[in-house]
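Below: the structure, in structure tokens.
Note that one protein chain of the assembly has been removed; the remaining protein chains are unaltered in position.
What follows is chain A.
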Amino acid sequence: MTTNHTPVPRTSSRPRKGGWESQWVGLLFVLPFMIGLTVLFIGPILAVPIMSLYNWVLPRAPEWIGLGNYARMGTDREVLHSVWVTVLFVVMLVPTNIILALGLALLLNVKAKALGFFRMALFSPVVVPLVAWALVWRFVLQPDFGLVNVLLGKLGIQGPNWLFEAPWALIAVVVCLVIEHVGMNMLIFLGALQNVPAEVHEAAKIDGANSSQTFFKVTLPLMSPTVFLTVIVTLIGALKSFAPIYVLTGGSDATSVLMVQMWKQGFKYFDFGYASGLSWLIFLVMLTLTWMQWQLRKRWVFYES
């Protein structure tokens, strides 16, 4: 066999082994992942809507009831309450996270000493295991001996039962979660801020823009693709939240988001049909929100053309 490696121009066909081989070799590479994905995720995605058409409470056998589970949801006060709590939760969490992340990124985007320390400090909760973080907050927010109420007591204020009273429990969960996760978005925004070319700012300055005008009219539009992506990821993350809520409040009434409700129906009451219906509802909500975001992006996302 001769080894004549004449340089091949890029346009000509490069030496290939038999057609069938180059076709199937690629499949072999992705096969391990695709098999697992199909069995554990694609299958269940298809199974969820089908299971939701059955009345299936373990250990009884499933029984076809059509859209019965969905009809039941429409009149189930507990579920309707969960929908409302979920809306409140998302509406509180996502803007708080995004605005705080932007603000912190701006504060870190200056020349100052000890920036590394502040960046590390604000990011560090991301590395603390979620359950450990939630447990510390649960202690700090205990009604009698918790740190927050002890402090409030010194000011002469009787603090609420943070984790179980109606508005406070949800607020407590949001604050706990925002502080845990905002460092991530902050860093992403910091990266985006530093990718805005310096000339753009100089041009705005020459045109007489003050710093807030520069930020809202120049910097923010340039960052908008990043902001858009971050909002979607945060939104989806918020809808998925389960562990911190469950650890903090045990999924109490005031914090019973849809995910908690689904868990209760599925793994506490073993009402698999109904829980599947709720899963499907969560899917649809997430798909709708993602789709809406996608539509809205055309209005306010700036792309360099």
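The criterion applied here is as follows: contacts are C-beta pairs under 8 Å (C-beta built on N, C-alpha and C of every residue); 3 or more make two chains touch, one makes a residue touch a chain; residues count from 1.
Note that contacts and distances are computed from a predicted model.
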Protein name, per the UniProt record, of whichever chain is missing from view ("Sulfate adenylyltransferase subunit 2", "NADH-quinone oxidoreductase subunit J", "Sn-glycerol-3-phosphate transport system permease protein UgpE" or "Cytochrome P450"): "Sn-glycerol-3-phosphate transport system permease protein UgpE"
Candidate in contact with the missing chain, chosen from A:L40, A:A61 or A:L155: A:L40
Touching residues on chain A - with respect to the absent chain: 5, 14-15, 22-30, 32-34, 36-45, 47-48, 51, 104, 106-107, 109-112, 114-116, 118-133, 135-137, 139-140, 145-147, 150-151, 179, 183-184, 187-188, 190-196, 198, 201, 204-205, 211, 214-215, 219, 226, 229-230, 233, 236, 239-240, 242-243, 246-247, 259, 262-263, 266-267, 272, 275-276, 279-280, 282-283, 286, 290
